[in-house]
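Report on one structure; see the data block that follows.
In this view, the complex is presented without one of its protein chains, the others remaining in place.
Moving on, here comes chain A:
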Amino acid sequence: MTAPLRAALFHRPAELDEALRLLAAHPEAVPVAGGTDLMVAVNYRHTRPAAMLDLTRLAELREWSDEGDAIRIGSGVPYTRIIAELATVLPGLAAAARTVGSPQIRNRGTLGGNLATASPAGDGHPPLLATGADIEIASTAGTRTVPVTAFFTGPKRSVLAPGELITAVTVPKAAGPQQFLKVGTRNAMVIAVCSLAVALDRDARRLGTGIGSAGPTPLTAPDADLIELPWNRPDLFNDALAAEFGRRVAAAARPIDDVRGTAAYRRHALAVCAARALRRVWTAAHGTESTR
């Protein structure tokens, strides 16, 4: 017979400051938001947290706000709300959120949990990379902001240190069409074989790309972003340009063979997705019919 759990082994702070103090005082406490990553590991005994710290009561983490050029999304806003409330201003992120798991998973899962898990296949990551989002991280020592491009350090590894919580993600508002494409075996409930986000900024004449599930971390494709596009004569856009963009995105990937697919397949699929995504954003931005 095990002894009843002492209340101190499950912390339920009501405010962020309290949460940070508790985390500093109890470094063994594992934060839990939606539980959709953590609880699977707990149920399968891959981890046995000695203590846990509930983030779902922190109102500060469950709100988003309009910051003018950007939306600051609390790390605990579940995907369902990102889809329902932010699809117009952040279409790429909302499209990615729509592909996560199932309604049950989207009702609980959060961007903060997605980032902290730092899976190369996390669907939230490519749109954040494509738009140049910033991650806000807090501890009792203060708050720091890390560009998403500097957040991931390896498979399931990030710059997040013990005692730190992700508090928010600041995502620039869309300045043009955005796309998210995900390759998987089903339309729901799949971990991406590979995924791709593309954001087009019409005024700044800039492309942004984020690649998922095709490298040790989610990746950008800087060389692809610099492809020369006919901004002054949008009708000159053609399939050759789209295909070249696809080649550059595939070249930026660093995939491996695993149970979900081979490296060669991932590169091929990324090239196809990238060409398709570029055609779609270009057509949407310029109202022109591309040749295909």
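Here, a contact is a pair of C-beta atoms (placed from the backbone, for glycine too) under 8 Å apart; a residue touches a chain by one contact, two chains touch by 3 or more; residues count from 1.
Here, contacts and distances are computed from a predicted model.
K.L.:
UniProt name of the unshown chain, from "Carbohydrate ABC transporter ATP-binding protein (CUT1 family)", "Ferredoxin", "sulfate adenylyltransferase" or "Carbon-monoxide dehydrogenase small subunit"?
P.N.:
Matching the unshown chain against "Carbohydrate ABC transporter ATP-binding protein (CUT1 family)", "Ferredoxin", "sulfate adenylyltransferase" or "Carbon-monoxide dehydrogenase small subunit" yields "Carbon-monoxide dehydrogenase small subunit".
K.L.:
Tell me which residue among A:13, A:49 or A:234 touches the hidden chain in the full complex.
P.N.:
Here the residue in touch with the unshown chain is A:49.
K.L.:
Just to verify: which one of A:107, A:238 or A:283 makes contact with the chain not shown?
P.N.:
A:107
K.L.:
In the complete assembly, which of A:25, A:188 or A:204 touches the absent chain?
P.N.:
A:188
K.L.:
Determine and list the chain A residues touching the chain excluded from the picture.
P.N.:
2-7, 9-10, 12, 32, 34-36, 39-40, 42-44, 48-52, 54, 56, 80, 101-105, 107-108, 187-189
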